[in-house]
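Dropping the structure in here first, questions after.
What you see is the complex with one protein chain gone and the rest in place.
Just so it is clear, A, B, C, D, E, F, G, H, I, J and K label the chains in written order, and each chain counts residues from 1 on its own.
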Amino acid sequence: MRVLVIHGPNLNLLGERDPAIYGTATLDEINAMIEKTASELGMRVDCVQHSDEGSIIDALHGARTVCDAIIINPGAFAHYSYAIADAIASISIPVVEVHLSNLASREEFRRRSVTAGSCRGSVCGFGAHSYLLALRAVAQTPVK
Amino acid sequence: MRVLVIHGPNLNLLGERDPAIYGTATLDEINAMIEKTASELGMRVDCVQHSDEGSIIDALHGARTVCDAIIINPGAFAHYSYAIADAIASISIPVVEVHLSNLASREEFRRRSVTAGSCRGSVCGFGAHSYLLALRAVAQTPVK
Amino acid sequence: MRVLVIHGPNLNLLGERDPAIYGTATLDEINAMIEKTASELGMRVDCVQHSDEGSIIDALHGARTVCDAIIINPGAFAHYSYAIADAIASISIPVVEVHLSNLASREEFRRRSVTAGSCRGSVCGFGAHSYLLALRAVAQTPVK
Amino acid sequence: MRVLVIHGPNLNLLGERDPAIYGTATLDEINAMIEKTASELGMRVDCVQHSDEGSIIDALHGARTVCDAIIINPGAFAHYSYAIADAIASISIPVVEVHLSNLASREEFRRRSVTAGSCRGSVCGFGAHSYLLALRAVAQTPVK
Amino acid sequence: MRVLVIHGPNLNLLGERDPAIYGTATLDEINAMIEKTASELGMRVDCVQHSDEGSIIDALHGARTVCDAIIINPGAFAHYSYAIADAIASISIPVVEVHLSNLASREEFRRRSVTAGSCRGSVCGFGAHSYLLALRAVAQTPVK
Amino acid sequence: MRVLVIHGPNLNLLGERDPAIYGTATLDEINAMIEKTASELGMRVDCVQHSDEGSIIDALHGARTVCDAIIINPGAFAHYSYAIADAIASISIPVVEVHLSNLASREEFRRRSVTAGSCRGSVCGFGAHSYLLALRAVAQTPVK
Amino acid sequence: MRVLVIHGPNLNLLGERDPAIYGTATLDEINAMIEKTASELGMRVDCVQHSDEGSIIDALHGARTVCDAIIINPGAFAHYSYAIADAIASISIPVVEVHLSNLASREEFRRRSVTAGSCRGSVCGFGAHSYLLALRAVAQTPVK
Amino acid sequence: MRVLVIHGPNLNLLGERDPAIYGTATLDEINAMIEKTASELGMRVDCVQHSDEGSIIDALHGARTVCDAIIINPGAFAHYSYAIADAIASISIPVVEVHLSNLASREEFRRRSVTAGSCRGSVCGFGAHSYLLALRAVAQTPVK
Amino acid sequence: MRVLVIHGPNLNLLGERDPAIYGTATLDEINAMIEKTASELGMRVDCVQHSDEGSIIDALHGARTVCDAIIINPGAFAHYSYAIADAIASISIPVVEVHLSNLASREEFRRRSVTAGSCRGSVCGFGAHSYLLALRAVAQTPVK
Amino acid sequence: MRVLVIHGPNLNLLGERDPAIYGTATLDEINAMIEKTASELGMRVDCVQHSDEGSIIDALHGARTVCDAIIINPGAFAHYSYAIADAIASISIPVVEVHLSNLASREEFRRRSVTAGSCRGSVCGFGAHSYLLALRAVAQTPVK
Amino acid sequence: MRVLVIHGPNLNLLGERDPAIYGTATLDEINAMIEKTASELGMRVDCVQHSDEGSIIDALHGARTVCDAIIINPGAFAHYSYAIADAIASISIPVVEVHLSNLASREEFRRRSVTAGSCRGSVCGFGAHSYLLALRAVAQTPVK
Partner (left out) sequence: MRVLVIHGPNLNLLGERDPAIYGTATLDEINAMIEKTASELGMRVDCVQHSDEGSIIDALHGARTVCDAIIINPGAFAHYSYAIADAIASISIPVVEVHLSNLASREEFRRRSVTAGSCRGSVCGFGAHSYLLALRAVAQTPVK
């Protein structure tokens, strides 16, 4: 099973930004955790980080024929990017949305994800561990 | 580690209600899956189902001194029960919210959970598997 | 044909509360009228009154295999109980919503029923007679 | 007792339009059912169909001195015609609103009737049978 | 100076409908008052009453070349008829909106007039006298 | 008959401010017109201008025992001063609201007057002439 | 192919009303252009103009068995007439909505069409040319 | 004078939950303070705590014939329980709403009480002392 | 202990205005009751009434160094005066908001107080007695 | 005449994504149709596809001096990209908005285009044919 | 160049109120800074502080003929005083709005200024330095 992990804007600053909310692990450290769990689950995983919608859309499109599932943390794009929501809806492999923090307990605008509705499911609020749970989730999500 | 799993209203009809949305497993079958995973993770788990706010609030209160974590699927109470949200906020052990279906792709009123903001995190959209992921989540969630 | 009639919260005070709006008949008198009409229509009818969501949900669930139809006056729960709405949606026998008063001419919050959308139809505004019309309605409503 | 039944816009296409929602009976067939039930109840009934507000308002005004009650299915006018709502409020004989489908389970804009607040009560969701129940309702509704 | 007075829907029932709000004068009596004042002001006045938008729009259009001003009481159409608002905006002679009651102290939906924005001004709340004040108003309103 | 005319904030700059909207007459010129018409109608009139709510409230209170009616142009206070609305509601002599411009065709926030609901009626959109029409209106408005 | 073109309220004043927005062509001139293009496309076209909902609904109903497509410019009815929306939805031949002006750049209330959702598509903003494009559109729109 | 004090959901955890907001006194300590003040005022007082709407509604109904007044802290039910609001409205003895914290300075959803409108008055923000002030309030509130 | 009582706009007309809502006591009579209770509680009290925001803000500022607490009935300013809210927030002595009527059961706009959030607590709905309860409240409210 | 056609995000997947909504033609096939029609109309056309706002903005800017018109299908950017709306407003050649599907009959968020207001007009709902109609539209749209 | 600086309500307490938000400088110290910078820029400056709308409106009016520009910190009046907004709009010399704190990061109601729309521009969030920047701004703002 091959899985693409897409990190959205500002996640490249992890460890530096608001550690009370986002934790102290850097993105490299999180990617290492993801790779370790993926390997335990017998998955092949690629991790990318993009700050613009276009690259995220291209990554989603590109993975549709070479991967079996996608895990995406769209960052703030979750709250307004209907273009990414459409890109997720355009492809048939399962996509799972992940957030480090518990969006439901943050600012009003973060309580709604416009991209989550195009995904199979979501995991929120467990810090870096959210990605690892998502890996386990896709391991058992059948293609629609 | 001891965990309480609370199933909210209408979950007792699982397997019978809208299988396209909620799957075909009965609550007993889901509880068996939960117990099996818990046992693999070295956890002790109790599963209860309640159809009224009062009993759910009592269950939350009661568990606060005897359990290490709570997993709750509040069903439709997620969308309006500030009393349950307060009960979750009143206790200090971690609580994780679970939904079988991906709320973000359902009716408008289901896209907002008033209880999720009092939890540590949430897992949505993976059917019965959502509970199993939540067990893994609490296994690694530190007490606040 | 067997029909369950569920009276929601505060209906036990009928005859005492706001007679200008709700009429002077007590719940016992209304139940007698319901039984008389049911018997004329060749129906067997049971009437219950509950003040909490849990009991109403249990009554709806319990009736799904032993009754042919349900008539419910959810009282104020009509305006916010998505849990009761889900319970109605969970069962396949027809459910008809009844209100004594004409909700459309009362306070703003009463003009919307969140439970009615899960029912087959509704009868509002004819006092105790609303129940009798609902009995006739279910007599001719086919199971979905 | 003399009753006027007013069918609003598009009801002349009944049997042809969206049979899954509105049923297969034509307006003539429904009028025949109405007349049959009225005659059983000892009522004299007239049925009219109008596609414009002005004619419906004139029909309401005209009936106020010659009929004992009015049954109206305002069709889509229910959702915005304050002029018809005012016409209903202007006359003192009882008016009952009827809808074939269960408005509460349809599109958002259909969930609110601005005309229902000027009526005595409403019957919704029982197809052509809604009219027959309304006949029984007016049979027992006292003039305000 | 020639003026057209347009009475909207339900105004034909004046004297009969809700006298506490609309007064006890009939439309004929009001028209007589209007004619008397017009004649004092040296105006020629025609009074019409219509219950449908189409006829009101036709009346507005028709008057644009033969009258010097129009006084309109759009009744409930004031609250939603953008078609009448457009008709008023389409013609260049001054139009004044009149209401018998003080809309600002009535139901929420009556506090906003969508037609008033296309008029030169409005007079509200003085019963039949509102029309007489409007006559005086148009007497001094220059064509734009 | 004795009438108080209250001009609200910024009306002292009339003739100078936005002549396209408010006309070119100064407040003194308008007051002279008001006095001339009042005298024709056999009324005694006093005109005051205030820029703060407190003084307007005091003027309203003060007039309640010595005047027979009040004409008020609350200026922008019309859109938010519930304190002035309450002051108008506190006194029993008739109060008429006047605006120079047609509020219904201006910015969104000007389309709603919170003070008008406490008045007997309103006259809008006829420039300085609005005051003269209001004088005629109060001449015929009975004390409630 | 036979096509009905329906012009809604106020379009009869074209050429006279707000030429900056609606252009200088009269309705007769536009109809001539429509007929010329229709004839080039081998279509038979009838053009009607109505100022009231009832007549537009009747025209839509009437055309459903004798025409192959309908082009409608509902004028301001586009913004509130659910009755016309229902009429369009009631018939199975394709209906295309046309507006002379670009609604998206006009007043807020004009930015939403409640009738467009029942049509196959829409053409907006090209003046009289919008109708000609719509003719070409229906020429290639298959019946649903 | 006999008074019932009803504590709503989560108040049983007082002293434990968010002491910065709710204070450090336990419910037993607060009940002791209430009893002491009641006895000083010559009142007989009963204190109950319930976590579900049904029991609170039953307590309100039950007290209506045996008590002279009720003091209720509905907890989070204040923000959505129209069923409790109706129960308060159903009984004729005075009911006073109490909150420990100053709702007006907390989360948005806590700034509105749907139950307070059915009460005689409210006391908010003085911690346990709010109950004591409410006792004094009912001591002087006449039965409606 | 020294307490300032501030009465907002229109309270000077107490006894005269809407006695069904505000009671029959005049402001002087209420001030006498306040002084009597204050003296029983060993407090020194000053009562002022102001109709404008500026004077109320000055009174709040002035009291901050010479009083121990303030009781304020902001009247209608409660619903929109963020300037008074800021003035209350600017000073550190406790401020308690008082209303004669139960705002929660009055017009929609009165159900929200923008000033209450800057106060320690509030007492509403007990007529003149609300002030006396507030005196007792401040007697026991510690300085923040 | 030279025209630029800009396809927004996800349109590169045409033929693959939701064929029931977007049709079965691929973007290459649509571009061929566009080129064929353009050539018939004597136009020179260039077609580009971009998934990010920046590239679309650059394309709009770049074309402003070398093209005579632009046709844009902004995809989901239509619903939130004020930056693209500004880019369209920044250039003086005519821009026409095109959508394959009838936005008015799709999800709520798709019913509003923030970019359409900066365009000359729009064509929606005719599948690939929408582009061809837009070509004809620009052929006759004068530069502002 | 002569400039008037108007400080709105509560700014007289600067240095005392919420120093984390508003800084520790007193109003006298800020005025000294303003005078120093003004003198460096060759301007003559007058600083006034008012707590009521009337005085602020009078100051704005008064300055219109004797000053070249006005700098105003309307305090909380920024969020609701349409009367001050109108006063600013009534005068032709440039007015610049200043706030000490960054309104965009504070409570919801502070994020919108109704007065800023009548000004030339605004400077927010730089503490006392905001005034000094505004002085430089007016130095280069041409009269409209």
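We take it that contacts are C-beta pairs under 8 Å (C-beta built on N, C-alpha and C of every residue); 3 or more make two chains touch, one makes a residue touch a chain.
In this text the structure is predicted, and so the values were computed from the model without any measurement.
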item	value
Sole residue of J:Ala85, J:Ala104 or J:Ala137 that reaches the chain not shown, by the stated touch rule	J:Ala85
Contact with the hidden chain (one of A:Gly75, A:Pro94 or A:Gly117)	A:Gly75
Residue ranges of subunit J at the interface with the undisplayed chain	52-55, 57-58, 61, 80-83, 85-87, 89-91, 114
For subunit A, residues in touch with the removed chain	8-10, 12-13, 16-18, 50-55, 75-77, 79-80, 109
Contacts of subunit K with the absent chain, listed as residue ranges	102, 104-105, 111-113, 116-126, 129-130, 133, 136-137, 140-141
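The rule we apply is simple: only the chains that are shown with their structure count from here on.
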item	value
Both-way neighbours, i.e. chains that touch subunit G and touch subunit A	J
Winner on C-beta contact pairs when G-J is weighed against D-E	G-J
Distance between chain centroids, defined by C-alpha means - subunit A, subunit E (Å)	62
Cα-centroid distance, subunit B relative to subunit G, in whole angstrom	53
Subunit I, residues touching no fewer than two other chains	52-55, 80
Contact pairs between chains, per stated definition	A-B, A-J, B-C, B-H, C-D, C-H, D-E, D-G, E-F, E-G, F-I, F-K, G-J, H-I, I-K
